[in-house]
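Step one of this worksheet: look at the structure below.
Note that one protein chain is taken out, while the other chains of the complex remain in position.
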Amino acid sequence: MGWFSKLLVPDREKSKVPQGLWEKCPGCQRVIYKKDLEKNLWVCAQCGYHFKISARDRIDSLVEPGSFKEMNSNIGSLDPLEFTDTEKYCDRYKKARDKSKMNDACLTGTAMLGKNKAAIAVMDFFFMGGSMGAALGEKITLMTEFATENRLPLIIVSTSGGARMQEGIFSLMQMAKTSAALARHAKAGLMFISVLVDPTTGGVTASYSMLGDIIIAEPNALICFAGPRVIEQTIRQKLPEGFQRSEFLLKHGIIDMVVPRSEMHDKLEFILDFINSGERAVE
Amino acid sequence: MGWFSKLLVPDREKSKVPQGLWEKCPGCQRVIYKKDLEKNLWVCAQCGYHFKISARDRIDSLVEPGSFKEMNSNIGSLDPLEFTDTEKYCDRYKKARDKSKMNDACLTGTAMLGKNKAAIAVMDFFFMGGSMGAALGEKITLMTEFATENRLPLIIVSTSGGARMQEGIFSLMQMAKTSAALARHAKAGLMFISVLVDPTTGGVTASYSMLGDIIIAEPNALICFAGPRVIEQTIRQKLPEGFQRSEFLLKHGIIDMVVPRSEMHDKLEFILDFINSGERAVE
Amino acid sequence: MTETLQANLISLEEKLNEIDSQISKFKQISADEGIKLNEVVEILERRKLQLLDELDAWQKTLIARHKDRPLACDYINGIFTNFTPMCGDRHIMDDHAIVAGMAYLEGRPVVIVAQDKGRTTEEKVLRNFGMPHPEGYRKALRVMKFAEKFNRPIITFIDTPGAYPGIEAEERGQALAIAENLREMSQLAVPIIAVVIGEGGSGGALALSIADRILMLKYSIYSVISPEGCASILFRDAGKAPLAAAALKLTADDLYGFAIIDQIINEPAGGSHRDPKSTIENVKAALISNLDDLCRVDKNELLNGRYKKFRNMGVFCSFDN
Partner (left out) sequence: MTETLQANLISLEEKLNEIDSQISKFKQISADEGIKLNEVVEILERRKLQLLDELDAWQKTLIARHKDRPLACDYINGIFTNFTPMCGDRHIMDDHAIVAGMAYLEGRPVVIVAQDKGRTTEEKVLRNFGMPHPEGYRKALRVMKFAEKFNRPIITFIDTPGAYPGIEAEERGQALAIAENLREMSQLAVPIIAVVIGEGGSGGALALSIADRILMLKYSIYSVISPEGCASILFRDAGKAPLAAAALKLTADDLYGFAIIDQIINEPAGGSHRDPKSTIENVKAALISNLDDLCRVDKNELLNGRYKKFRNMGVFCSFDN
């Protein structure tokens, strides 16, 4: 866990070669007019490459316009370990907050999908690689508990480089905390849809991300527990083509479906409709 | 299912070469004095080969002497299909009854193991290859229901060539019936120990035999759904050494333990003690 | 060998086709010439029905396995709307021998679990000729538990030669996977309807058939063992499959007579492949009416009913020893 925050620098920054109005597609190397990309939900019209997007852009693409009501936005992490590596964690964290105008790596709240109200949490890879610290864990847990109390379905969109190592054991324990909250949500007979986008790795994968009644991934997303480099180092072997990508996981029975970004809203709405519609067969 | 009743003729009959007082061991080919074999629970002292034994001998080897109280002994099968192959089913069945002094391929009742009362069903491979017809299914089901009602642990010793084809669909439905009865037993929080002896195949394997809280096999027993010949015919490949034997299943995580006949009573008693002993931790 | 036995069905089909073409020829003449040939047509129609009445168990077996017979996916596409597949056993693989997911049946949200043999060669390989691995049964169970959690009725389509007999399948607990399905389905607190649409092959079929209602297409079969398997074991000659088919009493009529199944769904003369559309309509109507019945039943009653249904299967006696 956590191995990834070094390895995966957000693509959009890496590929900022043509500054300003243009963006280079890491899938097909074409240079694309940014406005076109934005209109296309940051998916390359040529090759279908799904760019990483911010939590705010993601929410816009997923729920009914204006329906998102944010909750617990002011929760942020502390630095209980007083952790320093090449930089102090508290400084690094402050920079991330300043740059993102977010307090941590996810937004949570309620929103509508069609006629269905849902609790929703959306992670943001641009905020410290979507790493899971105590603030993120707390927000996911609060949202899950809110969903349980209000008998709402829950949607979590995950993207993460893994644990936030700078919070040490507190980071690890967020896996336990969120999973326990989801156990209660499930026990109440409520629906949890887990949406996985590129990349979802480490501790986030090994906790709430994999606990959906339905698990959906965007195409070609890297989804794993241990990252490819760690595995290569361990087994000293080249990894198979497509290893740990969405389609690979689908084939191996781990996820339910691969859904492109443009169809994600409709798919989620369909599932919520299916669960909420009509009278239930037997009461 | 059922493929086996042809393939597996009871060993003891096959190996009756040295008539009368002596028996040839199919494991090491040694000729053994029958009385010694009997004293050793029909296990070869040289190579550990486990001879097939009758349900009555098995019960003697498993429970406290004299504690077995048989139930439902008079249940037998009918011939609803009026089935005839090379012989009429009703004739074949009558012969099996006459020869075995049993009414079908298992004995059921209650017995003591140490201080623990248990419901017990023991199959007999010598009765039409331990094939599962309506009588067998009914007896297993009755015993399971009795265990549920009386809050008793249940032990089933399985050995079977599979379905009793001559009873057609009624044979198949015994899988459903016994499994449903076990579902209720399990839901009541009661213990079911499944003991598998050579051979356990087909429909019996694919129903109650595999539903134990603990699954124990005698050494080197053939345990499978589809028999080796069927598989060889399908894949046209030689099967690996030890395939579908107890130790193979242990390695593949399907069963809990391999226990020789001489230790089976003690192991069962241990498990029942473990479940019944002391006060339960949380009530 | 199956090929020579198949000749049986081919000659039947040829006869049917011949009669059909004669009927339409006479009808044409009747129309063109203004001559009344009704009587001739009637005689031919009667002959056709007679031929079909005489279908024996083996011929029905061949129809049940007919290469053009509608498959589960044909029923799914023809009957339901918005079918949305759910994949995977959450462990090893997505077994394509099992097709499962959410859908609507005339507006009713239902969960479907089906066996599909595949039509084209490619599909057949993908779907392993409708023979599930243990992962297929576990996928099915996962999806059925999903249905239970969200209180959606379950509809299963049965069409399999049987669970796959292979090394990996045995290694990964084929028997156990089937057994667990039997146990768990008996306790699922939602209505379950199983429809045998082709071949109900042994434990591999049963593992999706612990239902409140078991429906069977007129020319489908459901058996403890294939006629070929039975023939080679009990008759010591696989060529005696037709004899074994008769002895096993595996037709819808037989099983309805034994009260093992609840309803026979009609097929067009000669089999559903001769008119898939009408068969699909028949299945749809049967599903709707059974589902509406079952949805009126209270949960405990439903589970008790299902228990009793299977509890009572089996004919036995009491000897006075």
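First chain written, first letter: the chains are A, B and C, and each begins at residue 1.
Everything below uses one rule, namely that a contact is a pair of C-beta atoms (placed from the backbone, for glycine too) under 8 Å apart; a residue touches a chain by one contact, two chains touch by 3 or more.
Here the structure is a predicted model, which is why all the values come from computation and not from measurement.
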{"item": "Which displayed chains the hidden chain touches across the whole complex", "value": "A, B, C"}
{"item": "Identified contact with the non-displayed chain, of A:116, A:141, A:220 or A:246", "value": "A:141"}
{"item": "Touch with the omitted chain, as defined above, among A:96, A:224 or A:272", "value": "A:224"}
{"item": "Options A:105, A:254 or A:271, residue touching the unrepresented chain", "value": "A:254"}
{"item": "Residue, one of C:152, C:172 or C:218, that touches the chain absent here", "value": "C:172"}
{"item": "Interface with the unshown chain - residue positions in subunit A", "value": "1-3, 5-6, 73-78, 80-81, 83-86, 97, 103, 133-135, 137-138, 141, 163, 165-177, 179-184, 186-187, 202-203, 205-211, 224-226, 230-231, 234-235, 237, 239-240, 243-244, 248, 252-254"}
{"item": "Contact footprint on subunit B, counting only the chain that is left out", "value": "186, 189, 191, 213-214, 250-257, 267, 270-271, 274-275, 277-278, 280-283"}
{"item": "Sites on subunit C contacted by the missing partner chain, in the whole complex", "value": "90-92, 134, 171-173, 176"}
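Definition applied: only the chains that are shown with their structure count from here on.
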{"item": "Any chain in contact with subunit A as well as subunit B", "value": "C"}
{"item": "Chain whose averaged C-alpha position falls nearest the assembly-wide average", "value": "C"}
{"item": "Chain separated most widely from subunit B, comparing mean CA positions", "value": "A"}
{"item": "Centroid spacing, where centroids are CA-atom means, of subunit A and subunit B in whole angstrom", "value": "51"}
{"item": "Between subunit B and subunit C, centroid-to-centroid distance (C-alpha), Å", "value": "32"}
{"item": "Per-residue overlap in subunit B, given as positions that touch at least 2 other chains", "value": "none"}
